[in-house]
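Shown below is the structure under consideration.
One protein chain is absent from this view; the other protein chains keep their places.
Note that the chains are named A, B, C, D and E in the order they appear, and that numbering of residues resets to 1 at the start of each chain.
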Amino acid sequence: MRPNTVKQLWREGKPAVGCWLGVPSSYSAEIMANMGFDWVCVDTQHGAIDYSTALPMLQAISTTPAMPFVRVPWCEPSIIMKYLDAGAYGVVVPMISSRADAEMAVAACRYPPRGYRSAGPNRIVYYAGQDYFEHADEEVACIVMIETPEALANLDDILSVPGLDAAYIGPSDLSQALGLGPRYNADNPKHAEAVTRVREACERHGVIPGIHTSGSGLSSRYITEGFKMIMLTTDTAGIIAGARGELAAIQPALTAATAAI
Amino acid sequence: MRPNTVKQLWREGKPAVGCWLGVPSSYSAEIMANMGFDWVCVDTQHGAIDYSTALPMLQAISTTPAMPFVRVPWCEPSIIMKYLDAGAYGVVVPMISSRADAEMAVAACRYPPRGYRSAGPNRIVYYAGQDYFEHADEEVACIVMIETPEALANLDDILSVPGLDAAYIGPSDLSQALGLGPRYNADNPKHAEAVTRVREACERHGVIPGIHTSGSGLSSRYITEGFKMIMLTTDTAGIIAGARGELAAIQPALTAATAAI
Amino acid sequence: MRPNTVKQLWREGKPAVGCWLGVPSSYSAEIMANMGFDWVCVDTQHGAIDYSTALPMLQAISTTPAMPFVRVPWCEPSIIMKYLDAGAYGVVVPMISSRADAEMAVAACRYPPRGYRSAGPNRIVYYAGQDYFEHADEEVACIVMIETPEALANLDDILSVPGLDAAYIGPSDLSQALGLGPRYNADNPKHAEAVTRVREACERHGVIPGIHTSGSGLSSRYITEGFKMIMLTTDTAGIIAGARGELAAIQPALTAATAAI
Amino acid sequence: MRPNTVKQLWREGKPAVGCWLGVPSSYSAEIMANMGFDWVCVDTQHGAIDYSTALPMLQAISTTPAMPFVRVPWCEPSIIMKYLDAGAYGVVVPMISSRADAEMAVAACRYPPRGYRSAGPNRIVYYAGQDYFEHADEEVACIVMIETPEALANLDDILSVPGLDAAYIGPSDLSQALGLGPRYNADNPKHAEAVTRVREACERHGVIPGIHTSGSGLSSRYITEGFKMIMLTTDTAGIIAGARGELAAIQPALTAATAAI
Amino acid sequence: MRPNTVKQLWREGKPAVGCWLGVPSSYSAEIMANMGFDWVCVDTQHGAIDYSTALPMLQAISTTPAMPFVRVPWCEPSIIMKYLDAGAYGVVVPMISSRADAEMAVAACRYPPRGYRSAGPNRIVYYAGQDYFEHADEEVACIVMIETPEALANLDDILSVPGLDAAYIGPSDLSQALGLGPRYNADNPKHAEAVTRVREACERHGVIPGIHTSGSGLSSRYITEGFKMIMLTTDTAGIIAGARGELAAIQPALTAATAAI
Partner (left out) sequence: MRPNTVKQLWREGKPAVGCWLGVPSSYSAEIMANMGFDWVCVDTQHGAIDYSTALPMLQAISTTPAMPFVRVPWCEPSIIMKYLDAGAYGVVVPMISSRADAEMAVAACRYPPRGYRSAGPNRIVYYAGQDYFEHADEEVACIVMIETPEALANLDDILSVPGLDAAYIGPSDLSQALGLGPRYNADNPKHAEAVTRVREACERHGVIPGIHTSGSGLSSRYITEGFKMIMLTTDTAGIIAGARGELAAIQPALTAATAAI
């Protein structure tokens, strides 16, 4: 089976840097997957993407060495299994609030007897190899999101679930959970303290700490703090920054041209 | 009929700044259309887009004040008419090499007696208004691309075709036409001279001069030189620049983190 | 944030008239949205539509002043959130049978602390405005369907859930709930009595009463009775009525032509 | 091979009544195909439809006895052949202006030696039968549109092309051709005279006369005049008429309700 | 209403042989549906298919006498109802483990009072007939999958649920349930015993016994044993066997040609 190179990095104690896809297109997915990220995550929760658009995106990522991940829309076994069959080497499961949630996420990622994943993969055996069944339980990364008040309260219960690979902080929802509103609040002490608390709990339980960021500034900070799964940037962030930056840069020329009329 | 605000800018002697869409998605199209460009062009020649993917992109652009343009794949009446029906307020026709080509492009954009556009628009009457038929010939922008050796040789023949609104330079193909290879060569004197020659010919014939650029640097230069239709940046350029820039910016933190293992 | 004009009508005590989309096409959606309805609802329960086809339909509706609504397939948080992110200003949640169901529907529509909607909207911020987060809880309409025997039994429990905007009667399912079979039975006294009972309960709880109808006859009746959310007609109803009516109207000419052979 | 029941009607001297599809959806196509038309035409010229959306529409029509037709976007052999392979039993070819055009249309519809249609059908053999090759030349209807000034001038040249089945008038383009503007002008004597002239020429050459109409009024008139291929109504006409009619019908109730506030 | 010919076969005591579709294409679906199977099942659990791709596949199957079935991704009422509306005459519900699961599956397939299926079918009334509501409860086949350890433990509880038509063994998951790993293990005595046990329990409860197989060998065996719902082969099995077989068969010619260089 093709190894999960992100899990290899983790075993070596190294951070794995990834990106997020919200645009439902296999073309933009292929471009992003060629940029040099360790993993590329198709976001089917907040991205404008569902199964039929995600499938060719996973194929497009598979033309590169980047590991294909999927954020599923919710903690539901059927959709977790469906994206694993479709080629995901990691699933990011949002809004995990309890040990039971985390156990369900893990069980959906593992074949019996470790879980109850249904056997019948489709394209994954072409991407992963015909011996996928034998190694999938080891190679597939099960990643739960920590972002609700309940999750903060149940951290140790959640992180001690066997088979859990990583815990990934959703900073906007975490901010909401802390009563700070639905925006990035990395510099708010309450937010920073919660982030640290999650990371330390991960380290205590041998779970990889991960976090979603808004770019290189926060990513650098969290890498330095010890996070090992870093979401650096997204397809739409690039589109927006590119357009805004270029439009700002031509204003002098535009103003001069208009003044000259 | 909803006025073509790009043609209004041109009537006032002002430059109209636009962007280019290569990603086949109505979501990225809507984001780009919200950034503040005067026009947004769906590229069905070199973009990864055909009619069925372009249609919702044109609808997405129509949620904003930006004018929807389409670069058609080739100078063929049927596809020009089909994109006009679908909502394009301007068509960019590539690889025009002769007066006959330009006449065909214009004729496909105009109803009889000025051309031979077939009557039977579909969604355009919702975007433009029920009086579309009465004003379409005036409002629709017919834009031909100047980028082949033959076009340079036949400049006056082409630019004097009645009903032609703008001539748009494809700098890569122009570069090829000049024997300079298929890359941007704006600083090559031969290329710069040809660009100037096209612009001056446009000014001579009352045709709007336009040019495709690789970003704000060249855009500013060409705005200053007098170009009135400026392609500033693209969706894919933003994706690439964003990913590359962010990845470069975290290298110090990554290196430090790895060194610390 | 762009105001929800349907909720404005309701605040003024006025009925809001809408239509229903069952055809999975952004083109028919745009036509319907241009007809003058106050709201246009993409039906992902009984319509032939899922997320990837609904997204461009919501964009098409957004080219007009009509408010985009979505009927979700079931009372599940993830799909409610996904359609809100995609641009819905109202969600219609079918088969609500208990206070717990209604609370789940409302919670999925509201950010913490009022609910548990996850932060990370995609295209909604372009349609609604960058201040969406601040006002979404007020502007988004949460509408539950009353159509099961249990709902009739639990009316007050359901309608007293804080944050609920409207209760919408599904008359066919209501008919089934009353043992009258799966058809419109508006004139059946049992059905009429239940409709009245729901409307009066809504008025008692300050919830907008709404109802699905089969056209202008029933719509007029229910408007007169005091309903404020009226589903007047659908895309497929128009297609069927148009084809049947025109076919009937040419029978005389056809018969004569055939007789003349 | 499944017989072309429209050609059977024509052999019996009977009119064949059809409809037009502009909405790119296999669901609306299936509804229309169930209404009782003799033929159902997927419009890939002015409809919002291209090959990938037309294919499932042709399959949907194939669930009914209605004959599947396609209006191709232009008189080009490759697209005519592609839609025949996909299941069209008739192709309507727009903007035919000369004998050469008509000969090209016919040749694309017929296998050698009668034409140059390439052998390699795909789904048509499932719809038509495995003996398709033996009978296709007889069963496939080749229909050219008469709608340009040149076509009026070359009527006899066009209609005498061997293998041509029908000539179909596009009344809006015909109106433009006559200098009457791009609208229906059936009552204009110049238009009526041209319609009659085309019909009589068809009768002279043994070609079926056909015409596009705006509904039962004109359809009845043209059936009575002797037209045998009648386009009665469209999917979008039904949608528009349905929505407008129902909205008009509730105005009294709405006005009363609003007045009562 | 169009009769469910598979249920007719079952009433006559005859086996119904079907196939499985994993490729998301209405074209391959139509080919498979023309091959002569009694039923054709669109697999939305392990197949690469979701609703928007399944819909045209169901239409394509409807061009033939084969009965359209759907394997839903999970035992959830909304998706079962959505596929029934879309045209499924049978639903195969995976991972049924308890009487409650089976009751939910049946209830989602039946209108009140027998279940809680919501009324509002879309294309099914065109495929089935306008009297669908009156007969759907009788004609729709509700098929549950027996494949988990819990299902084996609760066999009688599950199979005695009123309204259940068939129980279908998923042999790979059953193999996992028995601790034999996720592969076909038909010859393993433990597996064979379990298969027999399920079949005998079905016979005891008047439920049709069904099983998924890997081809004609196992199919013949299970037909002989008394199974009445047999999944013979799949679209992807044909693709793989065809390519492998043909590639193997040309090796001698290839070797000779290469040796001759």
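Just so we're on the same page, a contact is a pair of C-beta atoms (placed from the backbone, for glycine too) under 8 Å apart; a residue touches a chain by one contact, two chains touch by 3 or more.
None of these values were measured; they are calculated from a predicted model.
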item: Chains in view touching the one left out; value: A, B, D, E
item: Contact residue for the chain not shown (choose from A:Ser62, A:Ser78, A:Ser175 or A:Ser214); value: A:Ser62
item: Hidden partner chain, touching residue among D:Val6, D:Ala86 or D:Ile211; value: D:Ala86
item: Residues from subunit D at the interface with the omitted partner, ascending; value: 50-52, 55, 76-79, 81-82, 85-86, 111-113, 116, 118-123, 133
item: Those residues of subunit E which, in the complete complex, touch the missing chain; value: 12-15, 17, 19, 22-25, 27-28, 31-32, 35-37, 48, 215-217, 219-221, 223-224, 226, 230, 232-233, 235-247, 249-250, 252-254, 256-258, 261
item: Footprint left on subunit B by the chain that the document does not show; value: 22, 24, 45-50, 52-53, 73-74, 76, 94-95, 147-149, 170, 172-173, 175-177, 179, 181-183, 236
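Criterion: only the chains that are shown with their structure count from here on.
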item: Same or different residue numbers at the subunit D/subunit E copy interface, by half rule; value: same
item: Intercentroid distance (Cα basis), subunit E paired with subunit A, Å; value: 34
item: Separation of mean Cα positions, subunit C and subunit B [Å, integer]; value: 40
item: Shared-contact residues (touching 2 or more other chains) in subunit B; value: 27, 31, 55, 122-123
